[in-house]
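Note that one protein chain of the assembly has been removed; the remaining protein chains are unaltered in position.
Moving on to subunit A:
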Amino acid sequence: MGGQAAGPQPSGAETIQKLCDRVASSTLLEDRRDAVRALKSLSKKYRMEVGTQAMEHLINILQTDRSDSEILGYALDTLYNLICNDEEEEQDESEDAVTPIPASGKHKNVSMPDEAMQKQSDDLGAQFTEQFIQDPEHITLILSLLEEFDFHVRWPGVKLLTALLKNQGVQVQGIILVSPMGVSRLMDLLADSREVIRNDGLLLLQQLTKSNAAIQKIVAFESAFERLLDIITEEGSSDGGIVVEDCLLLLLNLLKNNSSNQNFFKEGSYIQRMKPWFEVGDDNSGWSAQKVTNLHLMLQLVRVMVSPVNSPGASASCQKSMYQCGLLQQLCTILMATGVPADILTETINTVSEVIRGSQVNQDYFASVNAPSNPPRPAIVVLLMSMVNERQPFVLRCAVLYCFQCFLYKNQKGQGEIVATLLPSTIDANSISAGQLLCGGLFSADSLSNWCASVALAHALQDNLTQKEQLLRVQLATSLGKPPVSLLQQCTNILSQGSKVQTRVGLLMLLCTWINNCPIAVTHFLHNQENVPFLTAQISENLGEDERLVQGLCALLLGICIFYNDNSLENYTKDKLKQLIEKRIGKENFVEKLGFITKHELYSRAAQKPQPVFLSPEQMLFDHEFTKLVKELEGVITKAVHKSSEDEKKEEDVKKTLEQHDNIVMQYKDLIREQDAQIQELKEQVATMTSQSEQMQTTVTQQLSQIQQHKDQYNIIKLKLGKDSQSQANSQADSQVNGLQTEELSQLREDLEKLRQQHTLLQTQLSDKDALINTLKSETAEGSAASDNTEMLKELDALRSRVHSQVTEIDQMKTEKQELLRKAEAVSSEAVSSSDGSLDAAKMAEVESRLAAQTSETERLKEESKSLSKSRVDLDQQLAAATSTAAILQTEKAQLQTEVQESKKEQDDLLMLLADQDQKIHSLKQKLKALGEPVDDEDDLDARDQTDDDEEDDDED
């Protein structure tokens, strides 16, 4: 460095101060630009100085020199250098070399160890970041600069923001989140045609989305899935480079632990787009490191969607579409392919595990997958072979165990099929079966195989009483000439031979799972005279640290023997076993030993998630499902052991009361059900009656109008008859009148004819009605379960008889009318004969007398007509009565309805009562539970009635 001009060299700080002054005060853009460029070139070597002195000026430039992209670019680059902590790319400093000689003291300390240097650098980055984001407006400023299309601005802007996010993620995220369209603008970077910006945009989004669900959702909303999947495809999927990796990392950020985004991903049919990722040919010529990384991330993405920690419903629907689009099938192809790197194979097994876990369709498919060997073997068998093979990598064996567990999870059918391969009747001697492999593993010399096989077999029994009992039938041939021994027996034999802890732990977990909740298996276990003494010896002894877990498991096994004991073996009844514990071990001691299980350091780790993950093979001790079992049993067994027989009697009593209560509840329930049926019946009756009374009303209305018609016609007749007698009186003086009379009479005749027709009509209608009423009556008689109906029936009867009398009256009227008609005819014939005959005296006299008779007849007719109209009035009244009866019927109906309502209310009260009762029983059950008695929580009827009630009560909100 000696080649420089003589004289005192300006120190870095001085140079920087000068440059800052120029940036701040120069009016010439070019001058300012040069100064900023100079600052940039110093910003790495004199990071500290430039940062402390120039930051404010640089920010000022960003705000004021918006029109010059070059100066903006330099300023952003400088800020980036100050804030960024990674020493990656060396900037092209040669071109803008304004390097002053560093002041001696400030020379880079070469002897400083790398780590310490990095630490110092981190501190600086954090300090400058803090300084920069003190004003949130500065972040908004960068965001607005990113809208500048110019490469010189956008690119350093992206990098600066990324660096800021790296250093102070949470704060910067917060500022971006609340700045309008902040996140959306950053999403636009993915659409930039310049790859550098798009790729650095990916890195920016990675930082932006880190552990911030709100931002993750906005990014997804802005079509991130679509864009990222497109980029991945464009870049060659798993064969693509680091860009694919970056896309996958961003996808992982967006989906991990974000159920809303997972749902969006699934609903957007993006699962289908993952399938081609796994179409890796069987040739597998190249498995570059990048490809392995890419595939690893791809598999992880699949797992994120079906992780056991997701809500069961969400996972289930993803599992379904993974099967439907062929993704699962594709994964199984990789599983069975050759030449797949071990870690990809392991991760594929883990992925398949979670894709099939608890999904019957997928599990069934998995069971049907065959390895392309000759002869073809089921994939399950091939995998199990690896599990019990010592030479396979530990993580692979764990993955296979996980896969097997997931295959059997909630899969009674699969459990049955596995156990069946061990049963004498179904053993196929010609091929290796899952059962054979498991037995082989159970009794091999490799403790890891022992453990894995034990746990695998335990999963075939999980929550499956049938298979627990079936497995008791399994007999094993030992050495030649010796009788076969049962699988249960063989397990206990090995247990007592004092093998490795891992082996014994595995076998004890298997035994606990097996006999748990299965009294027959308990009896089988106790039947072996050596078992109980062995267990008590194990528990009571004072053994070392290593044996504590085994002791705890022995206590658990003995506890299960007490708890699920049906007292069928005289020597080993509940009481006897308890006494044994008291005498040989001591209650407190027993409980303490039992507690060793959950107190074990590895227990809680296994309890967290279903996948068996162990830091080392020696740590392989607990199975996830088994930790659930322990949780379920520890308290119960502790209580059962502590309980005296007196307590137990008390409990029995409580149980009895409980049963009684149950009975009462049942009775109430029956009662309510009955009442419900009655109400239903009544409701139906009311409905029929309503419609009947409606029908009746219409009939009555029809009748009324007909009667009105008749009345009118009668009035006409009456009127005409009056005219008739008048004209007849006139004809005495003038026979010419007779001609007129004839006309009138024919009119009358016509009218009468009409009347007659109407009467016939009326009669048919009346008889119809009669029939209707009859049916009504019979129907009502049928439906009259309730006493109220008899009332109604009576009314109907009355109505019917009234209608009857109406009919007779109408009949009477009809005959009277007929007579009237006849007489009128007679009158007319007389008139006719008189009109054309010669008028001799005798005839005159005769006519006169006839006329007189006629007149009197007419008089009589008048009278009759009068009485007829009177009867019509009566009829009217009766009809009115009928109408009011209908009204009464309606009131009756309304009453009935209120009664139904009341009945319903009564039922509600009863329901309340029932709820109280339930509550009481519940608390009793709780008490029982507290006492450690197993209480059946799921009363199906209870649950169903409860929800019914809820639905009814919903109106109150």
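A few comments on the model shown:
Quick note on the criterion: a contact is a pair of C-beta atoms (placed from the backbone, for glycine too) under 8 Å apart; a residue touches a chain by one contact, two chains touch by 3 or more; residues count from 1.
FYI, contacts and distances are computed from a predicted model.
Choosing from "Piso0_002175 protein", "Rab5-like GTPase", "Heat shock 70 kDa protein 8" or "Ras-related protein Rab-2A", the protein name stored in UniProt for the chain missing from the display reads "Ras-related protein Rab-2A".
Considering the full assembly, A:Asn261 is the residue among A:Asn261, A:Ser433, A:Ser454 or A:Thr638 that touches the omitted chain.
Only one residue from A:Ile218, A:Ala434 or A:Met813 touches the chain missing from this view: A:Ile218.
Residue in contact with the omitted chain (choice from A:Ser184, A:Gln680 or A:Thr898): A:Ser184. For subunit A, the residues touching the chain absent from view are 177-184, 213-214, 217-218, 221-223, 260-261, 263-264, 267-269, 954, 957.
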